[in-house]
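What follows is a structure written as structure tokens; I'll ask about it next.
In this view, the complex is presented without one of its protein chains, the others remaining in place.
Moving on to chain A:
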Amino acid sequence: MFGRQSGLGSSSNSSNLVEFRAGRMNMVGKMVHPDSRKGLVYMTQSDDGLMHFCWKDRTSGKVEDDLIVFPDDFEYKRVDQCKTGRVYVLKFKSSTRRMFFWMQEPKLDKDDEHCRRINELLNNPPSAHQRGGGGSNDGDLQYMLNNMSQQQLMQLFGGVGQMGGLSSLLGQMNSRTPSSRNTSSGGGAGSALQTPENVSVPRTPTAPSKSGSSRSSSNVNSQAGEAAGSAGSSVDADASGKNSTTSTTTASESTRAYANPFQAYLSNLSPEHGAGRSLNIDLSTALSGAEAINQLIADPDRVKSLIVHLPESEDADADRKQQIKDHITSPQFQQALAQFSNALQSAQLGPVVKQFELSNEAVAAAFSGNLEDFVRALEKSLPAGATMGSEPSGNEKKGDAETPTVVARDENTDPAAEKQEEKQK
């Protein structure tokens, strides 16, 4: 039944066509909303044949995302540039909206397979479409429209600033329809629905039939009612190209390249002052001098472990301590540190940080974009019994942890964290 009363997507696992453990990060406009919860990405097909792409919180069991996906509306792919992590993105082809997911499966051998499967299902759903074109659609359509939640209707009809679904389909059918892109949020949804009588399950488009009059109504539900009444006809053949109508891509083709693609990303991401993120904390403002480093480089072991990450000096006899100091005070390092701070707070560094041997807490903090938590995590993960060179400061948590606190030790265990424990002797 299409309209599961409790809302779509709350299917039992057995009917999931694909599922895998993954966390979520949402990108809406320019803001990234990170999410470190344990989650599950899955896809199901409801009885009416519609495909659902869902994400649910494994801890609470709540389904947080339930998108109805139509063929060619979405693409699911690995974020290639993020070579250090298993991050995937669900790209909405007709808008700039994206949803990011990060794999939580302990083994990565099935990652590719999952990805392929998702794309398959997104674009070639199994043929549950016993109803093709023709009048028999009515009842189903009516049922469908009457039993969807408001949110689901919005999704279908292109509301909430989201393109896709029937609205783009409908936009295609009536060429005089203004671009569905023009409908932004909420109430605008109705105006996108021009020719409801042509609505049908958009499987393989069958023979086109001319649409009737176009109607616009601001009330989605009543429109649905009207739709149900008309003789259903199958989707116009043009529907197959439905995504091509509308769009102006909002992406300005940046004609400039940045030395550092990350800089480009940052410049797009940085919010206006005061907007979005509350405060952009730049660690480099507090680490511009080398005083803090003095303590570190007093320890020859620390010097060794730091110097390996620096380029070789021209001068073979260069004083290594001085070298480290010189790098720290250099504008190039300062800028890199500022970038790092910014990036971390933008919740984009989770996968990157993960590749270093830091505690799970630190990694989680990176995923959620919380610099303070990150700092705290680094202060916690102190080697057991190691001598502390510093005088106690108010924020010390030194005494507390013998071993690093880990967030989750089950399927989310990062092998690196285990290594870290061994390392810290």
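Everything that follows uses one rule, which is that a residue touches a chain if its C-beta (ideal position, glycine included) is under 8 Å from a C-beta of that chain, and two chains touch if they have at least 3 such contacts; residues count from 1.
Methods note: contacts and distances are computed from a predicted model.
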Options "General transcription and DNA repair factor IIH", "histidine kinase", "Ubiquitin carboxyl-terminal hydrolase" or "Electron transfer flavoprotein subunit beta": UniProt name of the undisplayed chain: "Ubiquitin carboxyl-terminal hydrolase"
Just name the one of A:V63, A:L90, A:M103 or A:L371 that touches the chain not displayed here. A:L371
Using the definition of touch stated at the top, determine which of A:A22, A:L90, A:C115 or A:L306 touches the missing chain. A:L306
Taking the entire complex into account, which one of A:R58, A:R98 or A:R117 touches the absent chain? A:R98
Can you list, in ascending order, the chain A residues touching the missing chain? 27, 29-30, 79-84, 87, 89, 96, 98, 249-265, 267-269, 272-276, 279-287, 292-293, 295-296, 302, 305-306, 309-311, 314, 327-328, 330, 332-333, 335-337, 339-341, 343, 348-349, 352-353, 356, 358, 371-372, 375-383, 386, 388-390, 392-393, 395-396, 398
